[in-house]
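The complex appears here without one of its protein chains, the remainder shown in place.
Per-chain residue numbering starts at 1, and chain names A and B are given in the order in which the chains are listed.
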Amino acid sequence: MRPPSPSLPEREFLLQALHQSLRLDGRAMLEARTPTLTFGPEMGWVDCQMGKTRVLAHTTATMVKPQPERPLEGTITIHSEISPMASSAGEYDSGRPSDEEITITRMLDKVVRRSDAVDKESLCILAGERVWALRLTIHCLADSGNLLDCACLAAIVSLRHFRRPDVEVIGSDVTVHAPTERAPVPLSIHHTPFCNTFAFFPPSPSSIAAQDSQDPLSSPLQIPILDPSHLEQRLCTGTLSIALNAQREICVLQKLGGVPLGAEEVLLAVEVAVRRAKEMNEWVDGRLREDWEGRKGSVEVR
Amino acid sequence: MASRIEILNDGGYRSDGRRQYELRDITIDLSQQGQADGSAIITHGLTQVLVSVFGPREAKQRRETIHDRANINVEVAVAAFSTGERRKRSRGDKRILEIAAIIKSTFEPVIQTSIYPRSQIDIFVQVLQQDGGLLQACINGTTLALANAGIPLLDFVCAVTGGVHSTSPMLDLTTLEENDIPHATVAMMPRTGKVTLVTMETRLHVDRFEEIFRLAIDAGKVIHREMKIAVKGRTEALVTAMGSASKVASGGDNDELMQDY
(Lines give C-alpha, C1' and ligand atoms only; values in the text may rest on other atoms or scores of the structure.)
Protein backbone atom coordinates (compact mmCIF):
# COMPACT_ATOMS: atom_id res chain seq x y z
CA MET A 1 0.00 0.00 0.00
CA ARG A 2 1.33 3.42 -0.93
CA PRO A 3 1.75 5.57 2.21
CA PRO A 4 -1.26 7.88 2.46
CA SER A 5 -0.45 11.35 1.26
CA PRO A 6 -0.99 14.36 3.51
CA SER A 7 -4.48 15.85 3.30
CA LEU A 8 -5.34 19.03 1.44
CA PRO A 9 -5.85 21.17 4.58
CA GLU A 10 -2.42 20.09 5.84
CA ARG A 11 -0.80 21.08 2.56
CA GLU A 12 -2.58 24.42 2.38
CA PHE A 13 -1.90 25.30 5.98
CA LEU A 14 1.79 24.43 5.79
CA LEU A 15 2.23 26.66 2.73
CA GLN A 16 0.23 29.46 4.30
CA ALA A 17 2.41 29.29 7.41
CA LEU A 18 5.64 29.21 5.41
CA HIS A 19 4.55 32.27 3.45
CA GLN A 20 4.35 34.04 6.80
CA SER A 21 7.80 32.62 7.67
CA LEU A 22 6.36 30.33 10.33
CA ARG A 23 7.10 26.65 10.81
CA LEU A 24 4.87 24.21 12.60
CA ASP A 25 7.40 23.33 15.27
CA GLY A 26 8.26 26.95 16.01
CA ARG A 27 11.64 26.91 14.30
CA ALA A 28 12.96 29.71 12.11
CA MET A 29 13.15 28.99 8.38
CA LEU A 30 16.85 28.21 8.31
CA GLU A 31 17.08 26.71 11.76
CA ALA A 32 17.86 23.03 12.25
CA ARG A 33 16.77 20.89 15.15
CA THR A 34 19.45 20.51 17.80
CA PRO A 35 20.71 16.94 17.66
CA THR A 36 21.16 14.84 20.78
CA LEU A 37 24.15 12.53 20.84
CA THR A 38 24.24 9.65 23.28
CA PHE A 39 27.40 7.58 23.49
CA GLY A 40 27.26 3.95 24.46
CA PRO A 41 29.57 2.09 26.78
CA GLU A 42 31.64 0.91 23.80
CA MET A 43 33.75 3.29 21.78
CA GLY A 44 32.14 4.03 18.45
CA TRP A 45 28.58 3.44 19.58
CA VAL A 46 26.50 6.55 18.94
CA ASP A 47 22.79 7.20 19.17
CA CYS A 48 21.88 10.37 17.29
CA GLN A 49 18.49 11.98 17.65
CA MET A 50 17.08 14.97 15.84
CA GLY A 51 13.59 15.55 17.13
CA LYS A 52 11.93 12.17 16.78
CA THR A 53 14.29 11.04 14.01
CA ARG A 54 16.71 8.55 15.47
CA VAL A 55 19.72 6.74 14.06
CA LEU A 56 22.15 4.36 15.70
CA ALA A 57 25.71 3.99 14.42
CA HIS A 58 28.34 1.56 15.53
CA THR A 59 31.93 1.15 14.39
CA THR A 60 34.03 -1.96 14.86
CA ALA A 61 37.47 -2.91 13.60
CA THR A 62 38.94 -6.26 12.71
CA MET A 63 42.36 -7.20 11.43
CA VAL A 64 42.40 -8.63 7.90
CA LYS A 65 44.71 -9.22 4.96
CA PRO A 66 44.56 -6.20 2.62
CA GLN A 67 43.25 -6.32 -0.92
CA PRO A 68 46.12 -7.27 -3.25
CA GLU A 69 45.73 -4.12 -5.36
CA ARG A 70 45.91 -1.85 -2.32
CA PRO A 71 48.39 -3.40 0.10
CA LEU A 72 48.93 -0.17 2.06
CA GLU A 73 45.31 0.70 2.77
CA GLY A 74 42.75 -0.45 5.28
CA THR A 75 39.12 -0.80 4.28
CA ILE A 76 35.87 0.74 5.39
CA THR A 77 32.54 -0.93 4.78
CA ILE A 78 29.25 0.71 5.53
CA HIS A 79 26.19 -1.33 6.28
CA SER A 80 23.09 0.76 6.44
CA GLU A 81 19.67 -0.48 7.13
CA ILE A 82 16.42 1.39 7.30
CA SER A 83 14.26 -0.76 9.46
CA PRO A 84 10.60 -0.96 8.40
CA MET A 85 9.77 0.25 11.90
CA ALA A 86 11.28 3.64 11.04
CA SER A 87 8.00 4.77 9.59
CA SER A 88 4.47 3.88 10.53
CA ALA A 89 3.23 4.47 7.01
CA GLY A 90 5.12 1.50 5.56
CA GLU A 91 7.49 3.62 3.49
CA TYR A 92 10.44 1.32 4.04
CA ASP A 93 9.52 -2.19 3.11
CA SER A 94 11.99 -4.96 3.63
CA GLY A 95 11.69 -5.93 -0.05
CA ARG A 96 12.72 -3.65 -2.89
CA PRO A 97 14.58 -0.55 -1.65
CA SER A 98 12.73 2.71 -2.12
CA ASP A 99 14.25 5.72 -3.86
CA GLU A 100 14.85 7.36 -0.52
CA GLU A 101 16.70 4.35 0.82
CA ILE A 102 18.97 4.35 -2.22
CA THR A 103 19.68 8.04 -1.75
CA ILE A 104 20.59 7.57 1.90
CA THR A 105 22.85 4.57 1.27
CA ARG A 106 24.63 6.25 -1.60
CA MET A 107 24.96 9.53 0.28
CA LEU A 108 26.52 7.81 3.31
CA ASP A 109 28.97 6.12 1.00
CA LYS A 110 29.91 9.42 -0.61
CA VAL A 111 30.13 11.38 2.63
CA VAL A 112 32.12 8.85 4.62
CA ARG A 113 34.11 6.89 2.06
CA ARG A 114 34.54 8.84 -1.12
CA SER A 115 35.32 12.13 0.61
CA ASP A 116 38.33 10.43 2.25
CA ALA A 117 37.21 11.39 5.72
CA VAL A 118 39.23 8.56 7.24
CA ASP A 119 42.91 8.21 6.45
CA LYS A 120 42.96 4.70 5.01
CA GLU A 121 46.74 4.46 4.96
CA SER A 122 46.87 4.95 8.71
CA LEU A 123 44.84 1.75 9.01
CA CYS A 124 47.74 -0.25 7.65
CA ILE A 125 49.61 -2.30 10.23
CA LEU A 126 52.01 -4.33 8.16
CA ALA A 127 52.22 -3.61 4.43
CA GLY A 128 50.56 -6.34 2.37
CA GLU A 129 49.98 -8.48 5.44
CA ARG A 130 47.74 -6.87 8.02
CA VAL A 131 45.38 -3.92 7.88
CA TRP A 132 42.39 -2.76 9.90
CA ALA A 133 39.00 -3.32 8.32
CA LEU A 134 36.48 -0.86 9.70
CA ARG A 135 32.86 -1.79 9.69
CA LEU A 136 30.33 0.96 10.19
CA THR A 137 26.80 -0.22 10.86
CA ILE A 138 23.96 2.22 10.67
CA HIS A 139 20.48 1.49 11.87
CA CYS A 140 17.77 4.01 11.09
CA LEU A 141 15.31 3.51 13.90
CA ALA A 142 12.75 6.25 13.44
CA ASP A 143 12.06 8.67 10.64
CA SER A 144 10.41 11.92 11.50
CA GLY A 145 11.97 13.87 8.67
CA ASN A 146 15.50 14.42 7.43
CA LEU A 147 16.76 10.92 8.06
CA LEU A 148 19.70 11.63 5.76
CA ASP A 149 21.34 14.35 7.86
CA CYS A 150 20.78 12.37 11.03
CA ALA A 151 22.37 9.24 9.52
CA CYS A 152 25.37 11.17 8.21
CA LEU A 153 25.91 12.84 11.57
CA ALA A 154 25.66 9.54 13.42
CA ALA A 155 28.10 7.91 10.97
CA ILE A 156 30.77 10.54 11.17
CA VAL A 157 30.52 10.99 14.94
CA SER A 158 30.76 7.23 15.37
CA LEU A 159 34.04 7.22 13.43
CA ARG A 160 35.36 10.14 15.43
CA HIS A 161 34.36 8.49 18.69
CA PHE A 162 35.78 5.07 17.85
CA ARG A 163 39.15 3.99 19.16
CA ARG A 164 41.01 0.96 17.93
CA PRO A 165 43.38 -1.10 20.08
CA ASP A 166 47.00 -0.06 19.96
CA VAL A 167 49.31 -2.37 18.04
CA GLU A 168 53.06 -2.78 18.10
CA VAL A 169 55.05 -4.09 15.15
CA ILE A 170 58.50 -5.56 15.69
CA GLY A 171 59.89 -7.03 12.49
CA SER A 172 56.96 -9.01 11.20
CA ASP A 173 55.45 -9.72 14.61
CA VAL A 174 52.27 -7.87 15.42
CA THR A 175 51.25 -7.43 19.04
CA VAL A 176 47.79 -6.14 19.83
CA HIS A 177 47.54 -4.47 23.19
CA ALA A 178 44.41 -4.88 25.23
CA PRO A 179 42.69 -1.63 26.15
CA THR A 180 43.58 -2.21 29.78
CA GLU A 181 47.24 -2.38 28.87
CA ARG A 182 47.59 0.56 26.54
CA ALA A 183 45.12 3.30 25.78
CA PRO A 184 43.33 2.63 22.48
CA VAL A 185 44.05 5.10 19.70
CA PRO A 186 41.53 7.20 17.80
CA LEU A 187 41.29 6.90 14.02
CA SER A 188 43.16 9.44 12.00
CA ILE A 189 40.43 11.55 10.45
CA HIS A 190 41.22 14.06 7.72
CA HIS A 191 38.11 16.14 8.08
CA THR A 192 34.56 15.92 9.40
CA PRO A 193 31.84 16.47 6.81
CA PHE A 194 28.38 17.52 7.97
CA CYS A 195 25.32 17.03 5.85
CA ASN A 196 22.63 19.70 5.60
CA THR A 197 19.40 19.20 3.74
CA PHE A 198 17.26 22.03 2.46
CA ALA A 199 13.69 21.66 1.29
CA PHE A 200 12.12 24.10 -1.13
CA PHE A 201 8.57 25.40 -1.25
CA PRO A 202 6.83 27.46 -3.90
CA PRO A 203 6.58 31.18 -3.20
CA SER A 204 3.27 32.79 -2.29
CA PRO A 205 0.91 33.75 -5.14
CA SER A 206 1.21 37.44 -4.29
CA SER A 207 4.98 37.43 -4.79
CA ILE A 208 4.55 35.57 -8.09
CA ALA A 209 2.19 38.28 -9.28
CA ALA A 210 4.60 41.02 -8.20
CA GLN A 211 7.51 39.38 -10.00
CA ASP A 212 5.65 38.73 -13.23
CA SER A 213 5.00 42.38 -13.91
CA GLN A 214 8.71 43.20 -13.72
CA ASP A 215 10.28 40.49 -15.80
CA PRO A 216 8.23 37.80 -17.49
CA LEU A 217 11.13 35.38 -17.90
CA SER A 218 12.42 35.19 -14.34
CA SER A 219 10.31 33.25 -11.91
CA PRO A 220 10.33 34.22 -8.23
CA LEU A 221 12.62 32.55 -5.73
CA GLN A 222 11.61 29.37 -3.98
CA ILE A 223 11.39 29.40 -0.20
CA PRO A 224 14.21 27.37 1.35
CA ILE A 225 13.99 25.74 4.76
CA LEU A 226 16.69 23.83 6.60
CA ASP A 227 16.25 20.39 8.16
CA PRO A 228 12.70 19.55 6.97
CA SER A 229 10.31 17.70 9.23
CA HIS A 230 8.44 14.65 7.97
CA LEU A 231 5.45 16.62 6.74
CA GLU A 232 7.65 19.28 5.17
CA GLN A 233 9.65 16.61 3.40
CA ARG A 234 6.50 15.03 2.00
CA LEU A 235 5.11 18.30 0.69
CA CYS A 236 8.20 20.09 -0.59
CA THR A 237 8.88 20.55 -4.29
CA GLY A 238 12.54 19.61 -4.10
CA THR A 239 15.45 19.09 -1.77
CA LEU A 240 19.12 19.99 -1.85
CA SER A 241 21.68 18.20 0.34
CA ILE A 242 25.10 19.63 0.93
CA ALA A 243 27.80 17.88 2.92
CA LEU A 244 30.79 20.01 3.77
CA ASN A 245 33.46 20.37 6.42
CA ALA A 246 34.64 23.24 8.56
CA GLN A 247 37.41 23.99 6.04
CA ARG A 248 34.79 25.22 3.56
CA GLU A 249 35.24 22.21 1.31
CA ILE A 250 32.12 20.74 -0.24
CA CYS A 251 32.29 16.95 -0.04
CA VAL A 252 28.96 16.11 -1.61
CA LEU A 253 26.38 18.38 -3.10
CA GLN A 254 23.29 16.91 -4.53
CA LYS A 255 20.10 18.22 -5.83
CA LEU A 256 18.47 15.32 -7.55
CA GLY A 257 15.76 16.74 -9.70
CA GLY A 258 12.84 18.50 -8.10
CA VAL A 259 11.97 22.11 -8.67
CA PRO A 260 14.48 24.05 -10.84
CA LEU A 261 16.53 26.57 -8.89
CA GLY A 262 18.50 29.60 -9.95
CA ALA A 263 22.26 29.56 -9.49
CA GLU A 264 21.95 32.22 -6.78
CA GLU A 265 19.53 30.08 -4.79
CA VAL A 266 21.92 27.14 -4.79
CA LEU A 267 24.86 29.30 -3.78
CA LEU A 268 22.82 30.90 -1.00
CA ALA A 269 22.11 27.45 0.43
CA VAL A 270 25.82 26.61 0.20
CA GLU A 271 26.55 29.76 2.17
CA VAL A 272 24.15 28.71 4.95
CA ALA A 273 25.58 25.20 5.00
CA VAL A 274 29.13 26.56 5.36
CA ARG A 275 28.12 28.49 8.45
CA ARG A 276 26.29 25.56 9.92
CA ALA A 277 29.15 23.12 9.32
CA LYS A 278 31.42 25.41 11.32
CA GLU A 279 28.97 25.48 14.24
CA MET A 280 28.39 21.73 14.10
CA ASN A 281 32.11 21.02 14.02
CA GLU A 282 32.68 22.95 17.24
CA TRP A 283 29.67 21.38 18.89
CA VAL A 284 30.66 17.81 17.98
CA ASP A 285 34.25 18.45 19.12
CA GLY A 286 32.89 19.67 22.43
CA ARG A 287 30.60 16.67 22.90
CA LEU A 288 33.39 14.20 22.08
CA ARG A 289 35.78 15.91 24.48
CA GLU A 290 33.14 15.87 27.22
CA ASP A 291 32.51 12.17 26.71
CA TRP A 292 36.20 11.35 26.67
CA GLU A 293 36.78 13.28 29.92
CA GLY A 294 34.04 11.24 31.53
CA ARG A 295 35.66 7.97 30.47
CA LYS A 296 39.20 8.75 31.54
CA GLY A 297 39.00 6.84 34.78
CA SER A 298 37.76 3.62 33.21
CA VAL A 299 39.64 3.33 29.92
CA GLU A 300 43.04 4.92 30.15
CA VAL A 301 45.65 3.23 32.24
CA ARG A 302 48.79 5.00 31.39
CA MET B 1 46.50 13.40 -6.43
CA ALA B 2 49.44 12.57 -8.66
CA SER B 3 48.75 10.74 -11.86
CA ARG B 4 50.78 9.18 -14.61
CA ILE B 5 48.93 10.99 -17.35
CA GLU B 6 48.99 14.73 -17.46
CA ILE B 7 45.46 16.05 -17.15
CA LEU B 8 46.31 19.47 -18.55
CA ASN B 9 49.70 20.11 -20.14
CA ASP B 10 51.63 23.36 -20.25
CA GLY B 11 50.26 24.20 -23.65
CA GLY B 12 46.72 24.10 -22.24
CA TYR B 13 45.74 20.84 -23.91
CA ARG B 14 44.05 17.89 -22.25
CA SER B 15 44.97 14.24 -22.65
CA ASP B 16 42.67 13.82 -25.64
CA GLY B 17 43.82 17.02 -27.32
CA ARG B 18 40.93 19.22 -26.22
CA ARG B 19 41.14 22.71 -24.74
CA GLN B 20 39.87 23.36 -21.20
CA TYR B 21 36.38 24.49 -22.15
CA GLU B 22 36.00 22.36 -25.26
CA LEU B 23 33.19 19.82 -25.34
CA ARG B 24 33.49 16.46 -27.03
CA ASP B 25 31.76 15.74 -30.32
CA ILE B 26 28.05 15.26 -29.93
CA THR B 27 26.14 13.05 -32.34
CA ILE B 28 22.43 12.61 -32.00
CA ASP B 29 20.38 9.97 -33.77
CA LEU B 30 16.64 10.36 -33.44
CA SER B 31 15.55 7.68 -35.88
CA GLN B 32 12.94 5.11 -34.99
CA GLN B 33 14.23 2.28 -32.79
CA GLY B 34 12.07 -0.81 -32.58
CA GLN B 35 8.71 -0.46 -30.91
CA ALA B 36 9.48 2.63 -28.84
CA ASP B 37 7.23 5.69 -29.09
CA GLY B 38 10.30 7.84 -29.08
CA SER B 39 13.98 7.11 -28.87
CA ALA B 40 17.36 8.76 -29.11
CA ILE B 41 20.96 7.69 -29.29
CA ILE B 42 23.28 10.37 -28.00
CA THR B 43 27.05 10.19 -28.20
CA HIS B 44 29.36 12.44 -26.20
CA GLY B 45 32.81 11.48 -27.45
CA LEU B 46 33.10 7.82 -26.52
CA THR B 47 30.09 7.74 -24.22
CA GLN B 48 26.99 6.44 -25.92
CA VAL B 49 23.51 6.01 -24.52
CA LEU B 50 20.29 4.74 -26.09
CA VAL B 51 17.06 5.94 -24.53
CA SER B 52 13.62 4.58 -25.44
CA VAL B 53 10.39 6.12 -24.25
CA PHE B 54 7.06 4.32 -24.13
CA GLY B 55 3.80 5.97 -23.29
CA PRO B 56 1.85 7.57 -21.88
CA ARG B 57 0.18 4.20 -21.56
CA GLU B 58 -1.71 2.21 -19.00
CA ALA B 59 0.45 1.17 -16.07
CA LYS B 60 1.35 -2.49 -15.89
CA GLN B 61 0.64 -2.60 -12.19
CA ARG B 62 -2.50 -0.90 -11.11
CA ARG B 63 -1.14 0.13 -7.74
CA GLU B 64 1.47 2.29 -9.45
CA THR B 65 -1.10 4.65 -10.91
CA ILE B 66 -1.45 8.10 -9.42
CA HIS B 67 -4.90 9.62 -9.50
CA ASP B 68 -3.96 13.10 -10.70
CA ARG B 69 -0.82 12.70 -12.82
CA ALA B 70 1.23 10.25 -14.84
CA ASN B 71 3.71 8.00 -13.13
CA ILE B 72 7.22 8.01 -14.56
CA ASN B 73 9.08 4.74 -14.54
CA VAL B 74 12.79 4.76 -15.30
CA GLU B 75 14.96 1.73 -15.81
CA VAL B 76 18.65 1.91 -16.50
CA ALA B 77 20.73 -0.94 -17.84
CA VAL B 78 24.46 -0.85 -18.38
CA ALA B 79 25.82 -3.11 -21.10
CA ALA B 80 28.52 -5.45 -19.85
CA PHE B 81 30.76 -4.44 -22.77
CA SER B 82 30.38 -0.69 -22.13
CA THR B 83 33.57 -0.31 -20.11
CA GLY B 84 37.14 -1.25 -20.93
CA GLU B 85 36.97 -4.14 -18.54
CA ARG B 86 34.06 -6.41 -19.25
CA ARG B 87 31.83 -6.35 -16.21
CA LYS B 88 28.26 -7.39 -15.65
CA ARG B 89 26.30 -5.17 -13.35
CA SER B 90 23.24 -6.55 -11.71
CA ARG B 91 19.93 -4.71 -11.92
CA GLY B 92 20.01 -4.19 -8.18
CA ASP B 93 23.31 -2.29 -8.25
CA LYS B 94 22.91 0.79 -6.05
CA ARG B 95 24.76 3.05 -8.48
CA ILE B 96 22.45 2.15 -11.34
CA LEU B 97 19.35 2.46 -9.20
CA GLU B 98 20.58 5.88 -8.16
CA ILE B 99 20.93 7.03 -11.76
CA ALA B 100 17.39 5.83 -12.45
CA ALA B 101 16.10 7.67 -9.38
CA ILE B 102 17.94 10.83 -10.47
CA ILE B 103 16.46 10.70 -13.99
CA LYS B 104 13.00 10.17 -12.57
CA SER B 105 13.13 13.08 -10.16
CA THR B 106 14.79 15.33 -12.75
CA PHE B 107 12.05 14.84 -15.32
CA GLU B 108 9.08 14.76 -12.96
CA PRO B 109 8.77 18.56 -12.77
CA VAL B 110 9.64 18.99 -16.47
CA ILE B 111 7.14 16.60 -18.04
CA GLN B 112 3.58 17.86 -17.89
CA THR B 113 2.44 14.79 -16.03
CA SER B 114 -0.85 16.29 -14.92
CA ILE B 115 -2.40 16.03 -18.40
CA TYR B 116 -2.12 12.23 -18.31
CA PRO B 117 -3.66 11.13 -15.02
CA ARG B 118 -3.63 7.43 -14.12
CA SER B 119 -1.12 6.57 -16.84
CA GLN B 120 2.53 5.71 -16.99
CA ILE B 121 5.50 6.90 -19.01
CA ASP B 122 8.32 4.39 -19.26
CA ILE B 123 11.87 5.53 -19.88
CA PHE B 124 14.40 2.80 -20.63
CA VAL B 125 18.03 3.83 -20.69
CA GLN B 126 20.61 1.50 -22.17
CA VAL B 127 24.23 2.51 -21.71
CA LEU B 128 26.23 1.27 -24.70
CA GLN B 129 29.62 2.84 -24.13
CA GLN B 130 31.10 4.61 -21.14
CA ASP B 131 33.85 7.15 -21.12
CA GLY B 132 32.92 9.69 -18.47
CA GLY B 133 29.86 11.88 -18.22
CA LEU B 134 27.45 8.98 -17.91
CA LEU B 135 24.76 10.88 -16.05
CA GLN B 136 25.06 13.81 -18.45
CA ALA B 137 24.52 11.53 -21.46
CA CYS B 138 21.57 9.78 -19.78
CA ILE B 139 19.81 13.06 -19.05
CA ASN B 140 20.44 14.60 -22.47
CA GLY B 141 19.35 11.39 -24.14
CA THR B 142 16.16 11.25 -22.09
CA THR B 143 15.28 14.83 -23.01
CA LEU B 144 15.68 14.01 -26.70
CA ALA B 145 13.78 10.76 -26.53
CA LEU B 146 10.89 12.43 -24.69
CA ALA B 147 10.81 15.23 -27.25
CA ASN B 148 10.90 12.64 -30.02
CA ALA B 149 8.02 10.74 -28.45
CA GLY B 150 5.94 13.92 -28.47
CA ILE B 151 5.53 14.09 -24.72
CA PRO B 152 4.89 17.68 -23.63
CA LEU B 153 7.90 19.15 -21.84
CA LEU B 154 8.12 22.53 -20.14
CA ASP B 155 11.70 22.92 -21.34
CA PHE B 156 14.77 21.01 -22.46
CA VAL B 157 17.03 19.64 -19.76
CA CYS B 158 20.69 19.95 -20.71
CA ALA B 159 23.37 18.37 -18.58
CA VAL B 160 27.13 18.95 -18.54
CA THR B 161 29.96 17.70 -16.37
CA GLY B 162 32.54 20.15 -15.15
CA GLY B 163 35.73 19.61 -13.16
CA VAL B 164 38.67 21.49 -11.73
CA HIS B 165 42.30 20.57 -12.25
CA SER B 166 44.13 22.38 -9.42
CA THR B 167 42.78 25.85 -10.27
CA SER B 168 41.76 25.49 -13.91
CA PRO B 169 38.18 24.49 -14.57
CA MET B 170 37.37 22.22 -17.52
CA LEU B 171 34.25 20.78 -19.12
CA ASP B 172 32.90 17.43 -20.30
CA LEU B 173 35.34 15.04 -18.61
CA THR B 174 36.43 11.62 -19.80
CA THR B 175 36.73 8.65 -17.43
CA LEU B 176 40.44 9.32 -17.11
CA GLU B 177 39.80 12.87 -15.96
CA GLU B 178 36.85 11.95 -13.76
CA ASN B 179 39.00 9.54 -11.79
CA ASP B 180 41.58 12.17 -11.07
CA ILE B 181 39.91 15.48 -10.46
CA PRO B 182 36.86 16.74 -8.56
CA HIS B 183 33.86 17.07 -10.81
CA ALA B 184 30.19 18.01 -10.75
CA THR B 185 27.28 17.30 -13.07
CA VAL B 186 24.84 20.13 -13.62
CA ALA B 187 21.53 19.89 -15.49
CA MET B 188 19.98 23.18 -16.49
CA MET B 189 16.88 24.40 -18.26
CA PRO B 190 17.88 26.81 -21.04
CA ARG B 191 14.72 28.91 -21.04
CA THR B 192 15.06 30.13 -17.46
CA GLY B 193 18.71 29.27 -16.87
CA LYS B 194 17.72 27.44 -13.70
CA VAL B 195 19.25 24.17 -12.59
CA THR B 196 17.24 21.07 -11.86
CA LEU B 197 20.13 18.86 -10.89
CA VAL B 198 23.51 19.35 -9.30
CA THR B 199 25.59 16.50 -8.00
CA MET B 200 29.13 16.57 -6.81
CA GLU B 201 30.80 13.67 -5.11
CA THR B 202 34.38 14.72 -4.62
CA ARG B 203 35.89 17.16 -2.19
CA LEU B 204 36.17 20.70 -3.52
CA HIS B 205 36.49 24.14 -2.00
CA VAL B 206 33.34 26.26 -2.00
CA ASP B 207 34.84 29.02 -4.18
CA ARG B 208 36.08 26.55 -6.80
CA PHE B 209 32.66 24.94 -6.87
CA GLU B 210 30.99 28.23 -7.65
CA GLU B 211 33.31 28.67 -10.62
CA ILE B 212 32.56 25.33 -12.30
CA PHE B 213 28.91 25.57 -11.37
CA ARG B 214 28.48 28.80 -13.30
CA LEU B 215 30.64 27.53 -16.14
CA ALA B 216 28.55 24.37 -16.49
CA ILE B 217 25.35 26.42 -16.66
CA ASP B 218 26.81 28.33 -19.62
CA ALA B 219 27.94 25.12 -21.28
CA GLY B 220 24.42 23.74 -20.95
CA LYS B 221 23.28 26.39 -23.42
CA VAL B 222 25.76 25.10 -26.00
CA ILE B 223 24.45 21.55 -25.56
CA HIS B 224 20.95 22.94 -25.93
CA ARG B 225 21.85 24.40 -29.32
CA GLU B 226 23.05 21.02 -30.54
CA MET B 227 19.97 19.26 -29.24
CA LYS B 228 17.68 21.84 -30.78
CA ILE B 229 19.28 21.45 -34.19
CA ALA B 230 18.84 17.69 -33.99
CA VAL B 231 15.18 17.86 -32.99
CA LYS B 232 14.43 20.44 -35.66
CA GLY B 233 16.26 18.41 -38.28
CA ARG B 234 14.32 15.30 -37.36
CA THR B 235 11.01 17.12 -37.43
CA GLU B 236 11.78 18.69 -40.79
CA ALA B 237 12.77 15.34 -42.22
CA LEU B 238 9.50 13.86 -41.03
CA VAL B 239 7.48 16.73 -42.45
CA THR B 240 9.32 16.50 -45.78
CA ALA B 241 8.49 12.85 -45.89
CA MET B 242 4.86 13.80 -45.45
CA GLY B 243 5.16 16.16 -48.44
CA SER B 244 4.58 19.58 -46.91
CA ALA B 245 8.13 20.83 -46.51
CA SER B 246 7.47 24.39 -47.58
CA LYS B 247 5.20 25.16 -44.62
CA VAL B 248 7.76 24.24 -42.00
CA ALA B 249 10.66 26.04 -43.64
CA SER B 250 8.86 29.35 -43.15
CA GLY B 251 7.37 28.44 -39.79
CA GLY B 252 10.68 27.35 -38.32
CA ASP B 253 12.38 30.72 -38.76
CA ASN B 254 9.75 32.65 -36.89
CA ASP B 255 10.63 30.80 -33.75
CA GLU B 256 12.26 33.79 -32.07
CA LEU B 257 12.72 32.39 -28.59
CA MET B 258 14.37 29.25 -29.86
CA GLN B 259 16.84 31.24 -31.97
CA ASP B 260 18.21 33.20 -29.03
CA TYR B 261 21.04 30.92 -28.13
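Criterion: contacts are C-beta pairs under 8 Å (C-beta built on N, C-alpha and C of every residue); 3 or more make two chains touch, one makes a residue touch a chain.
Simple rule for what comes next: contacts and distances are computed from a predicted model.
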Name under which UniProt lists the unshown chain, selected from "Ribosomal RNA-processing protein 40", "GPI transamidase component PIG-T", "ER membrane protein complex subunit 2" or "Probable cytosolic iron-sulfur protein assembly protein CIAO1": "Ribosomal RNA-processing protein 40"
Touching residues (missing chain, whole complex) on subunit B: 67-68
Contact set of subunit A toward the excluded chain (per top definition): 4-13, 16-17, 20, 22, 24-26, 88
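Convention: only the chains that are shown with their structure count from here on.
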Distance between chain centroids, defined by C-alpha means - subunit A, subunit B (Å): 29
In the complex, subunit A residues that touch subunit B: 1-2, 97, 99, 102-103, 105-106, 109-110, 114-116, 191, 217-219, 237-238, 240, 244, 248-263, 266-267, 270, 274
Subunit A contact footprint on subunit B (complex, rising order): 63, 94-95, 97-98, 101-109, 184, 189, 191-207, 209-210, 213-214, 217
